[in-house]
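All protein chains but one are shown in place.
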Amino acid sequence: MSSTALTPEIQDAVEAVRADVARLHGELVRYGLVVWTGGNVSGRVPGADLFVIKPSGVSYDDLAPENMILCDLDGNVIPGTPGSERSPSSDTAAHAYVYRNMPDVGGVVHTHSTYAVAWAARGEEIPCVITGMADEFGGPIPIGPFAVIGDDSIGRGIVETLRGHRSRAVLMQNHGPFTIGVSAKDAVKAAVMCEDAARSVHIAREAGPLIPIPQDRIDALYNRYQNVYGQNSDARR
Amino acid sequence: MSSTALTPEIQDAVEAVRADVARLHGELVRYGLVVWTGGNVSGRVPGADLFVIKPSGVSYDDLAPENMILCDLDGNVIPGTPGSERSPSSDTAAHAYVYRNMPDVGGVVHTHSTYAVAWAARGEEIPCVITGMADEFGGPIPIGPFAVIGDDSIGRGIVETLRGHRSRAVLMQNHGPFTIGVSAKDAVKAAVMCEDAARSVHIAREAGPLIPIPQDRIDALYNRYQNVYGQNSDARR
Amino acid sequence: MSSTALTPEIQDAVEAVRADVARLHGELVRYGLVVWTGGNVSGRVPGADLFVIKPSGVSYDDLAPENMILCDLDGNVIPGTPGSERSPSSDTAAHAYVYRNMPDVGGVVHTHSTYAVAWAARGEEIPCVITGMADEFGGPIPIGPFAVIGDDSIGRGIVETLRGHRSRAVLMQNHGPFTIGVSAKDAVKAAVMCEDAARSVHIAREAGPLIPIPQDRIDALYNRYQNVYGQNSDARR
Partner (left out) sequence: MSSTALTPEIQDAVEAVRADVARLHGELVRYGLVVWTGGNVSGRVPGADLFVIKPSGVSYDDLAPENMILCDLDGNVIPGTPGSERSPSSDTAAHAYVYRNMPDVGGVVHTHSTYAVAWAARGEEIPCVITGMADEFGGPIPIGPFAVIGDDSIGRGIVETLRGHRSRAVLMQNHGPFTIGVSAKDAVKAAVMCEDAARSVHIAREAGPLIPIPQDRIDALYNRYQNVYGQNSDARR
């Protein structure tokens, strides 16, 4: 596919996603989820088999919309589009795998945020002992398999862990969190809340036993939050 | 009640509380007590059965006075007032319950600040082992019951725990801190000092046994601070 | 003493100390040593029995030179001088005691910084296991007695602990750090380095036994740093 194949409507959608994805990287910095050039956000282009992702190894100070990179769902850069002279994030194949296999996913985020990485290094899921986690994730945040870059194993690990799971976050073992959402913004929110949960529960457990929340209370909190919270669900778009 | 029922004096008081409440949310951000759209501050309107609270699910970057929401003491939005097209914070019922049942309370704050949540997840009160806690809270910071959104159980838990207690902060089990004060500013101060105490005492206890402060010394510190500290008590208004 | 008793030279010196003390409070904020209105810096006026200190209970956003308060060495506010309509910091008596009893001290700082408070809550001195501590403090950071506001017991505890000690920082038991220096800036530096040492050594010890530094190496580091480091000792003024 070349850039000339894009209709004006798709071109407009691409521009909107470029702006969103560029801006949302600033939220990773604001919440301390990334250092140096690590971490990446991508967003699906509505109405097209395309997504937009961060370039590889570029400073967070240089992330303008026109530097973001447009890819097809196999992770190939669309030639002739802005940013296409650069390499996309080295995690592009994992993002692409998720978009190919989870059609409802509109955004994917990956970070090495400190506390989430700590749970991942022990291969231990985060138990759901605080109501904020029940609201946001509906239960524990699960661990995904150990997998390294080079084939589809990271993407497959994400999809196999999160498909059918309430959680929008998975901690890939020895690696770190990947989060998904209905939009790039929603996936960034999941990354922020995942680190917040990882930190709070870690610190809680350092000092003694945790009180579990009964399953029916977790279910009630999750159902209310997904259906009622925010301004008519605008908050997730 | 409709907006036309408000006298000019009350209208002025509402404007002042809107400005205070909007600005005070910035203090939650400054001290790292909230992430994303979590947390909320409310303030009672002096001379009226009304309070002002944050809208639900709105970014901290968008919290202007005209976005704050005016409610009656049952938590109903006053129609026709600025911001009334939005939903108020999902914790509005708990704030309203406190205002109805504790007439001296002028402000309420709720956060999911990390260290306070950690004590809450263990259901453990914070012991008063530092003089700054004795000054501010006059003893331990207590735990409130486990309660979920949907009825008055959160509000009732706050009131039953804090009524007659020196502490202006309660850690609702598995949930997080709620604080009260003579004003919205005073409740925000209590939220800041609660997290500071939760963090300092957590870290102290990680490394060995804590030295208790004798009760008569706690009493002396609390009485001095409440009566003498600051510029003629302006600091709490 | 009234303001009219001040010579022009002393007036100029007072202005300079006001500017220094106001500005240095910003360093407490920058390094996260204080929350809300807690913490205070004072500086002795060279050539006079006077010092300048922060007002009580005033926000760090409002600390201009003209808001600082001029006191004599008994801690009495000098009437008719800028800021004299306000109350000075509630720790003024402790600062005054130090200036009266330690003539070489040019600055005093008090904070409730988190890790220093944690050691203080256990009444445990910070062992000197990192070279940065040996440079700055020449050995462990000692614990001072438990003392509460109301008489000279805090000031006396500081002086009795630090007189003849290499350390410019003392952790008052169950309370927090007080630091001294040849200037207000030097005392602020000591407060920053005290918290840094408290944090690093706390974290180091959480994970296993610490390696001691031989006393002769501590002595060599301390002597070099006090005599050689910086630009001809300007850094401490």
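First chain written, first letter: the chains are A, B and C, and each begins at residue 1.
Everything below uses one rule, namely that a contact is a pair of C-beta atoms (placed from the backbone, for glycine too) under 8 Å apart; a residue touches a chain by one contact, two chains touch by 3 or more.
Not measured: the values here are computed from a predicted model.
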item: Displayed chains contacting the withheld chain; value: A, C
item: Option from A:86, A:156 or A:217 whose C-beta touches the chain left out; value: A:86
item: Per the touch definition above, residue among A:11, A:37 or A:226 touching the missing chain; value: A:37
item: Hidden partner chain, residues of chain A it touches; value: 35-38, 55-58, 86-87, 90, 112, 114-115, 117-124, 146, 148-150, 173-176, 202, 205-206
item: On chain C, residues whose C-beta touches the chain left out of the figure; value: 31, 129-132, 189, 192-193, 196, 199-201, 203-204, 206-211, 213, 217, 220-221, 224, 228-231, 234-235
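In this text, only the chains that are shown with their structure count from here on.
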item: Chain contact graph, described as a line, ring, star, complete graph or other shape; value: line
item: Whole-Å separation of chain centres (CA-atom averages), chain B against chain C; value: 32
item: Euclidean distance of C-alpha centroids - chain A vs chain C, Å; value: 46
item: Numbers and ranges of chain C residues touching at least 2 other chains; value: none
